[in-house]
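Working notes, structure below.
The complex appears here minus one protein chain, its other protein chains still in place.
Coming up: chain A.
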Amino acid sequence: MTINCREEALILSKEKAIYWAAKRMLIISDLHIGKSAHFRKHGLQVPDAVGHTDLRRLSRLMAEFDAETLLVTGDMFHNKINSDANAFLEWRKSYPELRIVLIKGNHDALKNEDYEALDIEVYQKELLCAPFRFIHDKPKEFDEYYNISGHIHPGVVLYGRARQQLKFPCFYFSDTCAVLPAFSVFTGLFMIKREVGDSFYAVTPEKVVKV
């Protein structure tokens, strides 16, 4: 699905990514690489396949869009370097030309040399790229830039008659900011209340639907 945001065409992919064709930029958020291994280290049984799936999906996106830049709006890594991060290192090697940009999120706690080794450009707070500001969590005050962020893992609930309920991850667009769904399959959802002027794009297994 292609939408228009501040006169820029953005493609919303069902793989929970935005493709900004004009800049050949693939934007994702909350990848949480290493989360499943982090859980395993602490005695919680999360299958390895979870992390591998995320990387496979990322490869699919790379094949679908001709991206020059992969921009991650925070929480790319969960905690520390572990076996999942090593799998990412392998993945990185197959895309040597790709520019990876990370705006740090609250979970991104790798050492600087780790980012260097992975050839990732790191921004501590935000990246301005008119008309957008890329930032992990939306700022408290708004200016002329339209904010594109992540962090909250947005979800939307659809209610039907007879107490029917369906929950989906979603892209959320308000007047001042957009929030990307969390990329990783091993993440929960935070349900957002609808307010005037908001748009929701639910991510279903088949496609992205405006709801």
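Heads up, the rule we're going with is that a residue touches a chain if its C-beta (ideal position, glycine included) is under 8 Å from a C-beta of that chain, and two chains touch if they have at least 3 such contacts; residues count from 1.
One rule holds in what follows: contacts and distances are computed from a predicted model.
Visitor: When one chain of this assembly is omitted, its UniProt record names it as which of these: "Chemotaxis protein CheZ", "NAD(P)/FAD-dependent oxidoreductase", "Nucleoside ABC transporter membrane protein" or "Ligase-associated DNA damage response DEXH box helicase"?
Guide: "Ligase-associated DNA damage response DEXH box helicase"
Visitor: Out of A:K16, A:H107 or A:H151, which residue would touch the omitted chain in the full complex?
Guide: From the options A:K16, A:H107 or A:H151, the contact with the absent chain belongs to A:H107.
Visitor: Looking at A:A9, A:A49 or A:L89, which makes contact with the chain not pictured?
Guide: Only one listed residue reaches the unshown chain, and that is A:A49.
Visitor: Consider the whole complex, including the chain that is not shown, and state which of A:K16, A:H78, A:K104 or A:K138 touches that chain.
Guide: Looking across A:K16, A:H78, A:K104 or A:K138, the contact with the absent chain belongs to A:H78.
Visitor: Who touches the missing chain here, A:E90, A:E144 or A:E206?
Guide: That would be A:E206, which touches the missing chain.
Visitor: Among A:R6, A:K41 or A:R60, which one touches the chain that has been omitted from the display?
Guide: A:K41
Visitor: Footprint of the hidden chain on chain A, which residues?
Guide: So the residues of chain A touching the unseen chain are 37-50, 53, 78-79, 82-83, 107, 158-164, 166, 185-188, 202, 204-206, 209, 211.
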